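Please read through the structure below; I'll follow up with questions.
In this view, the complex is presented without one of its protein chains, the others remaining in place.
Up next is subunit A:
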Amino acid sequence: MRVEQVASLEGHSDPVWCCAWSSDGNTLATCGTDKSIRLWTEQDHEWVCGTILSDGHSRTIRRVSWSPCGNMLASCSFDGTVCVWTKKDGEFECSVTLEGHENEVKSAEFSPSGRYLATCSRDKTVWIWEQGGTDDFECVSVQSCHTQDVKCVRWHPNEDILASASYDNSINFYKDEGDDWACDFTATGHDSTVWSIAFDREGDKLVSGSDDQTLRMWKRYHAGNQAGISPSWKCISTIQGYHTRPVYDVSWCHLTGLIASGCGDNKLRIFAPDPEQQVDCHTADAPNFIQAASLDAHRQDVNCVKWNPTRAGILASAGDDEVVKLWKVFDYEIPI
């Protein structure tokens, strides 16, 4: 495997917390401590920032998320609010501000169907909002299953299933049970804060990155599975011995199956299925992922990593060093 830096996007004046690709893979949204959202597109082989959205939040913007249609962008902030930005006449404007969280909102994610928006906060709750009209979101559920700060929410790629990761070291899974949503499983195993989680393409596995310097892989056991295991998410492998500081973010590429991690040791790492392991890693109960690349990506913490959803091997990373970088991975079929 070979990894090359293809661009360095400079413009943020403070640490960059998050980067997010639009579903067509053409626009990268970034945000951070400078309270602004920047939208980057490629023009004549150059990545340029064409839009800066800066009047939505009064404190750090922690994360941004695109709606699947690409016409909406949700940003969440330490000011306790979530802004939904809607594209009108080619320009994004803040169409609605969602209030309700008691304090810092850590993550906001549109569901793949576009119907729901999930948010989570230091107030230990996870909220699910449903899109009503164009500029209307209604709170359909408030989940208080975590006992601490909730760091990250992510949706299952094909079903209305939500996962959340927390400072209480656990990962919760929620689904709609008719009148309300309910947490139907709690996955435990990490020894410290779970900072980030990511589903694989099928949604049968989940990878989590933790303050305990490991990645864990979880497999979904459906009701009535052949192994006779009750419906659950079980840890099937732990990737340890690589990260020397907390893992702040993970991204699972739905095109290549590669996993990228961002770490407090300033490194960006890429993990690939072990070619020595003679099993199909999509069905294996204990797939072995090995480190295929490790790069000194940033001068400080790597806060966010995101695989491009349409261009195989393109990866974005964001760091405390105020820089966003784009990488291209070559020869990913042959990890080593």
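Keep this in mind: a contact is a pair of C-beta atoms (placed from the backbone, for glycine too) under 8 Å apart; a residue touches a chain by one contact, two chains touch by 3 or more; residues count from 1.
Here, contacts and distances are computed from a predicted model.
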UniProt protein name of the chain not shown, from "Large ribosomal subunit protein uL4m", "Cytosolic iron-sulfur assembly component 3", "E2 ubiquitin-conjugating enzyme" or "Sec sixty-one protein homolog": "Cytosolic iron-sulfur assembly component 3"
Chain not shown: contacting residue from A:S36, A:S141 or A:Q213: A:S141
Residue among A:D123, A:D204 or A:D249 that touches the chain left out of view: A:D123
Options A:G100, A:G114, A:G203 or A:P309, residue touching the unrepresented chain: A:G100
Interface residues of subunit A (partner: the chain not displayed): 78, 98-100, 102-104, 122-125, 127, 138-142, 144, 149, 179-180
